[in-house]
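Below is a structure I'd like to ask you about.
The complex appears here without one of its protein chains, the remainder shown in place.
Now for subunit A:
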Amino acid sequence: MTTSARARRERRTGLAFISPWIVGFVVFTAWPILYSGYLSLTDYDVLTDPAFVGLENYERMAADPQVRLALWNTLQYAVVQVPLYVLVSLALALLLHQAGRASGFFRTAFFVPKMTPPVAVGVLLLLLFNGQYGLVNEALAAVGVDGPSWTTDPAWVKPGLALVSLWSVGTAVVILLAALQDVPAELYDAARVDGAGWWRRTRTVTLPMISGALFFVTVVNTIAAFQMFTEAYSAYFGAGTSSYSNDAALFYVIYLFREGFAELHMGYASALAWLLFVVIMLVTAVQLLVSRRLVYYEGEQR
């Protein structure tokens, strides 16, 4: 009895300590999520009361070619951007790991671009990847390559955005670098004694040992790729004084934003949000399943 009373007291104390988080979660996360589920079943323009319409929004979604376009755009972007981002951040982290004393400086240097507001990155994209006068194409021209029209050719818009997303690669580099520094030196020593070269050590020691961090970077970045908005919106749906846009950059969240806030179809936008939620859940679930075979966590028995 006394132990259970004490356990109860401790539980209560614990709950009291995390109650600010519980309140925040319930009020600002759980409730809006549940409520958007209800709104997705209504015709709601924000200005008048929501009217219940059942599954009408979902039926409309199934027939909406723009939804298919936006999903397809987003998927294509994620497939290009995620591997690119993870590989580049891994390569930079491996390099930084070798940098010894100077790594502190480079760590900061890589992280600094992350401080640039995403809207500015969107505008920067238009300048760097300018088809005629951009730095990227001028560099390509220097090695004899005739660069594409990154900012107007629908086929090159997404690659351009994926490349410019590397601007903020610093976060992932810092995470991976921390993981690299945690790999016990004994493992490398043992591998060296066994005659393993750099590539062999990286493949059989380094990668398995940092697979937890790599998995985290991949999952978080996949979710971010599916929610891509700011850079694409500022570059292609509101830049400068022109109303030029490019539907190769019509990502899912941009379409959702347009429906909800520009055209006041908030019920429809809520339904769109739920579809995206389901898609991201599925993708993440698949990643989790695959990760069971590939990711090693310390303390695990193998």
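Quick note on the criterion: a contact is a pair of C-beta atoms (placed from the backbone, for glycine too) under 8 Å apart; a residue touches a chain by one contact, two chains touch by 3 or more; residues count from 1.
The criterion applied here is as follows: contacts and distances are computed from a predicted model.
A single chain of the complex does not appear, and UniProt lists its protein name as "Multiple sugar transport system substrate-binding protein", one of "Nitrate reductase", "Cytochrome c oxidase subunit 1", "Dehydrogenase" or "Multiple sugar transport system substrate-binding protein".
If you put the hidden chain back, the residue from A:99, A:127 or A:190 that touches it is A:127.
Counting the whole complex, the residues of subunit A in touch with the unshown chain are 4, 7-8, 11-12, 15, 19, 22-23, 26-27, 30-32, 35, 39, 44-50, 126-127, 130-134, 149, 151-154, 239-248, 258, 261-264.
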